[in-house]
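I'd like to ask some things about the structure below.
One protein chain is absent from this view; the other protein chains keep their places.
Showing chain A:
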């Protein structure tokens, strides 16, 4: 309920240099929405399960550039996966989340989710970030940090352990991902193309008040 109410108060019409699309995936209940809400706002709260897909927008400055991140938060239940596949289109970054206290969510990343990424991601250079969430529950941990690192290596992805509850490493997760995306020339180009088009479109709207511009 409160989840959409918290959607970033930043106006999307503010100017920015680069615009990236980030996708959050992983099993149900690993804390995808919580990570996102913690990143976007200052509150930490219990969230309802995501239905279908939810978006949040975050403006931030990384490496001297003003970025607009559009983060697509997906439902984790297996049965929604048919839907998720269409969300991969054009994503520059993908965050794969598991819960360090539930092994199944970790094995599913390599057994299922990584394969989905292979199958549906349209960007060959798309940057991946593996995230082990809920490290605040240290006593319940069943997936070690080393295991996480090994999987990240296999997947060729970045890796962080974090806690949406304590906010530990949450900002780093998205910032490091953004920085890495900016290092990839093809992705950087895409991101700046959207940025430019945004400015261009604003001008167009001024002159012609609307009129479709195909994206």
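By our rule, a residue touches a chain if its C-beta (ideal position, glycine included) is under 8 Å from a C-beta of that chain, and two chains touch if they have at least 3 such contacts; residues count from 1.
In this text, contacts and distances are computed from a predicted model.
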Inset, instruction - One chain of this complex is missing from the view, so tell me which of "SWR1-complex protein 4", "Outer dynein arm-docking complex subunit 2", "TBC1 domain family member 15 isoform X2" or "N(6)-L-threonylcarbamoyladenine synthase" is its UniProt name. - result: "TBC1 domain family member 15 isoform X2"
Legend entry - Candidates A:24, A:47 or A:91 - the one touching the absent chain: A:47
Legend entry - Omitted-chain contact residue, chosen from A:42, A:82, A:124 or A:139: A:82
Legend entry - Positions on chain A contacted by the hidden chain, ascending: 1-5, 7, 12-13, 28-29, 43, 45-55, 57, 70, 75, 77, 79-80, 82-83, 86, 102, 104, 194, 198, 201-202, 205, 209-210, 212-215
